[in-house]
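All protein chains of the complex are present and in place, except for one that has been dropped.
In this document, chain identifiers A and B correspond to the written order of the chains, with residue numbering beginning at 1 in each.
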Amino acid sequence: MSSRTIPVRFWLNGLPVERAVPPERILLDLIRDEIRLTGTKRGCDLGTCGCCTVLLDGVPVLSCLTLALRADGKSVTTIEGIGEPGRLHPVQSAFVECGATQCGFCTPGFVLTAVALLREHPHPDRETIVRAISGNLCRCTGYTKIVQAIERAAEAAP
Amino acid sequence: MSPATASGSPYRLLGGRIPYVEGPLKVTGRAEYTDDIHRSGTLVGRVLRSPWAHARIRSIDTTEARSLPGVAAVLTGEAYPTPFGVLPITHDETMLAVGKVRYIGDMIAAVAAVDEPTAERALAMIRIDVEPLPEFSDPRTGLTRVPEPIHERGLLGSNIQKQVLQHFGDVDAAFARAGATVRVRGQFAGVTHAFTEPLVTIAEATPDGRLTVWSATQVPHYLHRTLHEVLGIPMHRIRVIKPEVGGGFGGKSDPLPHELACAALSLATGRPVKMLFDREEVFYTNHGRHPTQNDVRIAAEADGTLLAYDIDTIIEGGAWSSFGTVTTYYNGVLAMGPYRVPNFRYRGRRVYTNKPPSGAMRAHGGTNIRYAVEVGLDELAEQLSIDPFDLRERNALPPHSTTVNQFRITSTSFRACLRAVRERSGWASKFRRLPYGRGIGLGCGFYISGSNSPIHFTPKMPQCTVHLKADMDGGIAVHCMQADIGQGSNTLMAAIVAEVLGVDLERVHVQRVDSDVSPIDLGSYSSRVTFMMGNAARRAAEGMRRQLVEAAAALLGYPAEQLEVVHERIQVRHRPEVGVDFMGALNRAMEAGGALQSSGAYSSPPMGGTFKGARAGTAPAYSFAAYVAEVDVDPETGVYRPTHVWAAFDCGRPLNRLAVEGQIEGSIHMGLGQLMGESMEYRGSRLMNPSLLDYKIPMPGQMPEIEVLLVGEDDPEGPFGAKEAGEGPLVAILPAVANALYDAVGVRCHAVPITPDRLLKGIDVRRSAGRPWKGE
Partner (left out) sequence: MHLDAFELHRPESLAETVSLARTWAGQADYLAGGTDLLPNYKMHLNLKPHLIALDRVPELGGLSLDRFGATATLGALERFPGLASAYPGVADAVAEVATPLVRATATVGGNLLVETRCFFFNQSHFWRQSLGYCLKADGDRCHVVPQKERCYATFSGDLAPALMVLDAEVEIAGPSGVRRIPLSDLYDRDGDGIRRLAWAPGELLVAVHLPPTARQYRASYLKLRIRPSFDFPELGVAVAARIDGDRWDDLRLAVGGLESYPRRFDELTAPLAGERWSEERLRQLATAVSAAVRPVRNTSLAPDYRKRMAGVYVRRAIDRMRRRVD
């Protein structure tokens, strides 16, 4: 097996990671099962729910459909990389205050999608928000409070 | 808005908007779900599923699979023959197939191996010899004696699992003298919960003779009991832990066979075993809403006074009984509110088929019958030229009344719900007045606030118990087996305790569900948690408050009855400057015997008639709803979109407005899913769409603007006046939109989901009959 592995170096939430992975290793599996950062959720494994969203060089992608070696030389941000110790990111605070979490399983994906959205569009209109989150599935909230939370986070932004 | 929505709350926390206590953990990815738990040395558990819809097993050969390096155990059904099921009267499941397989996806064998590829290789090496049997994919073919019934326990050699026959009053006489009658023949595809967290269980048998099971479950107690019954281990040697759960909606409320198989694999190997289902396996596990055919006839006087319902329903059970006996009753008896109906006849039949099992799903048993009734009432109102609101006002059950089948109705603010949405939606200027293609419709709701009939327990045992402990740290630990699956019950429990004790919410720590320390609550189903846990938590907190007040009385030298509990302080009512803070009172109270403890419990009062099945549908309270929906229809394509929903709901006093709104918004989304496109799509017995791509959960762009109107008044028995808000909010949205579609394009849809092609067919029929609608 070892001859099949490929060295991969990337930044994970600001810290360097070096691994040797077989080519078929999926980024989600590397993050969850090997590195054991479990905030990134496995909802469907087929790109149809968005629970496994991570930021790859700041862009939200589906980690269940990304080969780990694609992270080589890049920066990967998972939900654990959002916010500061003792201080939630404004998107996270807004999700808490608005009750945008229910079961919470889709929440990390939504938060990452929203963080990336607000970096690109600090003051998005509702339609832009709805389009941006249209790859993340939520079964609990009807999206209403998620949209509200993103609007509130945008209002809080300078 | 009614005064109730505008009035302030007399409580410090309750009645406000309380963010979920676990919110900060969920937004940071730190909330721990079952699959996030890592036990050292864990093996991977996988199951072999039946590719046959119905077959007799002649033999299973696991020799080769067992000898594969890396395989630790291979289990088959004969070694675990004890039948089980969520209802004690219908134990018809086994952990793994014994003798027969009954649907494509049925579990035949379980393997534990060092990794997933090895486990899958082992599964492929299991040889099974079967004799295929005739398969039943249509419940109507199983209504009479059949040569090879799916279960031996079917009624008179048929596939009927349960038949309910009820008759109150004289329905035939009522129809004979009726001024108007309508008939709705509803057809409903099955739908499934599709929670985002897949099913997952970890089991760990340890050398001390104990078995610990972590599972994504909403009924830890039934899982606990079933593990005991099937595996033959005393309950006190089994420990069930419920980590954070990523949604349930009823789909995690049966004890499920994989939870047992995972435990059996751990017992067989002595190692922890994790079984995580992929999405397709979650679809096969199903237990979703029953595919339903109902035939509902309604009779009324010429002035719109309801005379009778006559209902005949067939629900499709799939392979197992699950909650089906209850579902069969509910599909009739939950028609009994929110209106007075003096004559009622019901025949309900639940039929096994060779498909994934149906079970309990949010608004269990109440959704499809409610659709037929509310669409029927819309037709009746039109026939009698009565406004749909007036028709419902005329027939609304009053507070403190009894239905013909002896449901005890206590609080109801149904009329207030009607008034609120009638006004807020601008009904008078819109109904039948919007241009062709736009429409507005009314649908109402009624649901149980906790089943009075607990499963497994004699009525003498409490349905919920809550324990509190307060110690020198000034924190209050709350223990209870109630299962927060995202609905906010932990937050509510903490808020009730904090409210009664007068302390800050942050002092209250809700402990993870762990059967070793959590007193029993029956779990999150039948919309029972707020009502039952709420009362138990309140009583537990009141018990602790008494201890604190007595300690304060001793400290302050005033009698306890002259003291009052305020924020973080106990003081003399007429001399507020004399008092002691919470910690002072707590420390004094602990001098007598250390940490304070308190326990509270809830049992629902006796109720219901004495006839067969009388307890089905009885509840200590009921929720009520009136929803108005506005839709836009594209008459050329049949594509439609609900644009606005006004949702008035009577949950008594809303204790956490944030959570109640969340339940209503989420219910509307789930109900719209069933109405607009979700469907367990079968060809024969084969599920065609076991994926989140092909099972069409609505996306944000499909959601209407929602205005929530909470108009309830205090329920006499609910905790602080509260009733349920988790399931009742779902039922009204489907008929509200269907009736709005009628208002828009003049088409009645009795088949759900209402897909664009179905609506377009209706438009075609109307046009070809030369019946233009609203100046079309």
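Just so it is clear, a residue touches a chain if its C-beta (ideal position, glycine included) is under 8 Å from a C-beta of that chain, and two chains touch if they have at least 3 such contacts.
Predicted, not measured: the structure shown is a model, and the values here were computed from it.
Here one chain is not drawn; of B:R17, B:R56 or B:K696, the residue touching it is B:K696. Although one chain is not drawn, its touching partners on subunit A can still be listed: residues 4, 6, 22-24, 26, 29, 45-48, 50, 53, 56, 59-62, 65-67, 69-70, 113, 131-132, 134-136.
Mapped onto subunit B, contacts with the missing chain fall at residues 49, 51-52, 104, 116-117, 278, 280, 636-637, 677, 681, 686, 688-690, 693-694, 696, 698-699, 701-702, 755-757, 760.
We adopt the following convention: only the chains that are shown with their structure count from here on.
Work out the mean CA point of subunit A and of subunit B, and you get 30 Å between them.
Listing the residues of subunit B that touch subunit A in their complex gives 17, 19-20, 22-33, 35-36, 38, 193-198, 244-249, 276, 278-279, 485-488, 658-659, 661-662, 665-670, 691-693, 697, 699-701, 703, 706.
If you check the complex, the residues on subunit A that touch subunit B are 36-46, 48-49, 51, 78-80, 82-83, 88, 91-92, 95-99, 101-108, 111, 130-131, 133-134, 137-147.
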